[in-house]
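Here the complex is missing a single protein chain, while all its other protein chains stay put.
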Amino acid sequence: MLIFTFILLPIISALILILYERINSESGSLITFATTLINLSLSVLLLFILNGGQMVYHFGGWPAPIGISLVLDSFSLLMLFVINLVSCVSMLYSIDYIKHYDSRTKFFILNLFLIAGLNGVVLAGDIFNLYVFLEIIAFASYALIAFGLGKEDMEASIRYQVIGTIGSFFIFFGIGFLYSVTGSLDLADISKIIYQSASTNRAILFAIPFLLFGFSLKAALVPFHAWLPDAHPTAPAPVSAMLSGVVIKVSGIYGIVRIFFSVTGVSPTLLNILLYAGFISIFFGAFAALYQNDFKRILAYSSISQIGYIMLGIGIGTPLGYAGALLHILNHAAFKSLYFMVAGSVDYATGTRDIRKLGGLSKKLPVTFLASISSSLSLAGIPPFGGFFSKFIIILALVKAGKITLSILIILSFLLTLAYFLKIQGKVFLRSQNSELYPNIKEVPYSMRLAMIIMAIMCLGLGLGFPWVLKIIINSAVHIFSNGVGYGNIISGL
Amino acid sequence: MGTLIYISSFLLFLIGLYCVVVKNNLIKIIIGIKIMGYGVCLFYIMISYKSNAIAPIVLKDAKNYTDPYPHAIIPAIMAASFAAMILMLATSIRLYEKHKTLDMSKIKELKG
Amino acid sequence: MPRVIKILTNYVIGPIITFGVYIFIFGHLLPGEGFDGGMIVASILILCIIVYGKDEMEKRISVNTAVLISVLSAIIFIIIGFVGMAGLRMEHKYFLDNFLPQGSFSHLFSGGIVPILNILVGFSVAFGFYAIFAYLSEYKTEE
Partner (left out) sequence: MFEILIIVFLVFILIAAVAAVEMKDLLSSIMALSVVGFGLVIIFIFLAAPEVVSAQLIVEMLCFVSLVVVVNKTSKTDETKLYSMREISPVSAGLFFAIIFIIFGLWGIKGLPPFGEPVMKVSSIYIQKVISEIGAKNIVTAILMDFRAFNTLIEVILLITLFVGVATILRKKGRKDAESN
């Protein structure tokens, strides 16, 4: 099967759009939506064909350690499905949302390059190729955050650029250490060499903090989260939906899992670092979200705390913890991108994001209200919706791993998430109409409503179809974590 | 003097990191990032050096060459980090036009 | 710009452009790469922007044609990849495969698709950096 269509299709359509932009600089939405739809259907097709197996594609006919190869195993297939789902829905959403902005084709070109970079990181079998795709994601999202050319957009973009470049240089320095000790750049090759001869080499132990520092900078874990709360509110809604739904997970968590679980092998101290980093970011994000008045800033801080849940799940170290973390990646991508779309349509209809001025929109914006109910219930973890199951599995894994005090504190953190979700729902939708400021609010256009409905159904479907989701997607992905460094023998065997 | 020489690229990296963390002026931050980039590229080329070996051009009698792998990687990364620096300069021009100052501490207070 | 610089650049442009184009055409024989040759050509074009001023250069090479050339050469790069996949040589069926004959060792037409890709990367990088610098210099901050 041709795995490289996930990367080349967006690139080709983006290049065509650059040529087309000279003729009509306001079009391009249909080509983008068609590309993401093809990619989504391809990834769903692969979900059914490839249950648990691996797929490798060598470029130029050279075998693995010499040429470049794309590797698709079940964990990257799960991430591929998340990427293409969120990008397809956000492109549908942005067909009408982007009417507020100027020179729209550039927005779609940059989004296509962003999607190509995301698919590339997930499929890369070569560690330097993975770094170049990380840079494509970073540069595309720098320009997308600054798309509005406003005073805050520029400041948020420059801050994200500085922190993102530092993260990239740390990762590149770590790759340099890996190359100089092992002599090859292929992921499977490096993991085999490290596993056989160099697992206690000082340089590898010295490279691990560099890589961890770089990837956690990109995943916005607590000590390095400074750029996230500024980057999200000012970015256009589909971009911030992609950013917090997918980009943080792919360039942060996927990098940590792929490099540390499959290549250098994970040590108990590293797992504990991930566990407590996740724990701190849960509480930091939740507390900070309580004191914000900007709709999207609350969501940005809640993204930090939800990423903390995923880190917590990975940090536990047991297969149950991995299953909970992976399921939460899927659920968080669904409900957080939906909630950002809801925030975007409230911003589109009323023109402001300050929840103090908003109120009583449930009657004026019925579809948006319905979608916000589905996403906030899933965020808070109410049973029929997806969010409940992933958090429940993480709690179960914590209890089984014997960390009782931690699990009690995590249950307390549920109340915090409940608190800030009630704050948003109450102030924005349910409160009596206090604002004669916005007399002529009319419902958002069709494509935005359709996108929100699709994502709301997805949130509900992940909850109701939970046993099927667990069996098809999650179980095979958990093996990637458990067999760890065996990744090298399996992949180079193909 | 086996591996001590690598410390120089490591120091260059740290000087760049120090400049980015401490300085407030935007152009100084961009200079700090440029120095970090030089440090990393220097590290890659120092790895690939082989004593008494010639440059990786195939000659009839030559037997050992320096490691050609990082030489293929570094020019592309240099071009990318140069273009990234122009992206940062473009954003700082726009920032200067809106905020009339390039001092990040003042810009942060303005946002409130 | 004072006249003496204008006259000097008239003389300098010819040799440097040929040097840059020489590097990425003979890239597979001599120590040159697509990226280096492209950047040499880009640096001389940027010198023309500074010396002759942007509107003068706009008449010769407009920013749109520069972006057009750099994107077209990237598209041709992908097309060559797909041609390789079509499998002219039976056993090779992969994207970006070296399908052209190997040619004699140290002559111009040796090394399969390596020289062609080198030239394409050279053009794409040269006109791309020219376009990026044209954007930077034409932007006037409204005082």
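Letters A, B and C mark the chains as written, and numbering starts fresh at 1 in each.
The rule we apply is simple: a contact is a pair of C-beta atoms (placed from the backbone, for glycine too) under 8 Å apart; a residue touches a chain by one contact, two chains touch by 3 or more.
Predicted, not measured: the structure shown is a model, and the values here were computed from it.
Shown chains touched by the missing chain?
A, B, C
If the hidden chain were put back, which of A:18, A:358 or A:428 would touch it?
Touches the omitted chain: A:18.
Applying the definition given at the start, please give the residues of subunit C touching the unseen chain.
Subunit C touches the chain not shown through residues 23, 27-36, 39-40, 42-43, 46, 50, 67, 70-71, 74, 77-78, 81, 95-96, 98, 102-106, 110-115, 117-118, 121, 124-125, 128-129, 131-133, 135-137, 139, 141.
For subunit B, which residues reach the chain that was dropped from this view?
Contacting residues on subunit B, toward the hidden partner: 1-8, 10-12, 14-19, 21-25, 27-28, 30-32, 34-35, 38, 41-42, 45-51, 53-58, 65-69, 71-72, 74-76, 78-80, 82-87, 89-94, 96, 98, 101-103, 105.
Which parts of subunit A face the unshown chain closely enough to count as touching?
With respect to the unshown chain, the touching residues of subunit A are 11, 15, 18, 59-60, 62, 65-68, 100-103, 106-107, 109-110, 113, 116, 120, 126, 128-129, 132-133, 135-136, 139-140, 142-143, 146-153, 157, 177, 180-186, 189, 193, 201-207, 209, 351-352.
To be clear about the criterion, only the chains that are shown with their structure count from here on.
So what shape is it, when you link every pair of chains that touch: line, ring, star, complete or other?
Per interface graph, the chains form a complete graph.
Looking at contacts between chains, which pair has the highest count of C-beta pairs?
Counting C-beta pairs in contact per chain pair, the top pair is A-B.
State, to the nearest whole Å, the distance from the C-alpha centre of subunit B to the C-alpha centre of subunit C.
Computed from C-alpha means, the inter-chain centre distance equals 24 Å.
For subunit A and subunit C, let me know how many angstrom lie between their CA-based centres, rounded off.
36
Between subunit A and subunit B, what distance separates the C-alpha centroids? Give it in angstrom.
Centre-to-centre distance between subunit A and subunit B: 28 Å.
Could you list which residues of subunit C touch at least two other chains?
If we look for residues of subunit C contacting two or more partner chains, we find none.
What parts of subunit B, by residue number, touch at least two of the other chains?
Touching at least two other chains: 76.
Would you pull the subunit C residues touching subunit B in the complex into a rising list?
30-31, 33, 35-36, 39, 125, 129, 132-133, 135-136, 139, 141-142
Can you tell me which positions in subunit B touch subunit C when the two form their complex?
55, 57, 75-76, 79, 83, 86, 89-90, 93, 96-97
Name, in rising order, each residue of subunit C that touches subunit A in their complex.
On the subunit C side, the touching residues are 64, 67-68, 71-72, 74-75, 78, 84, 91-98.
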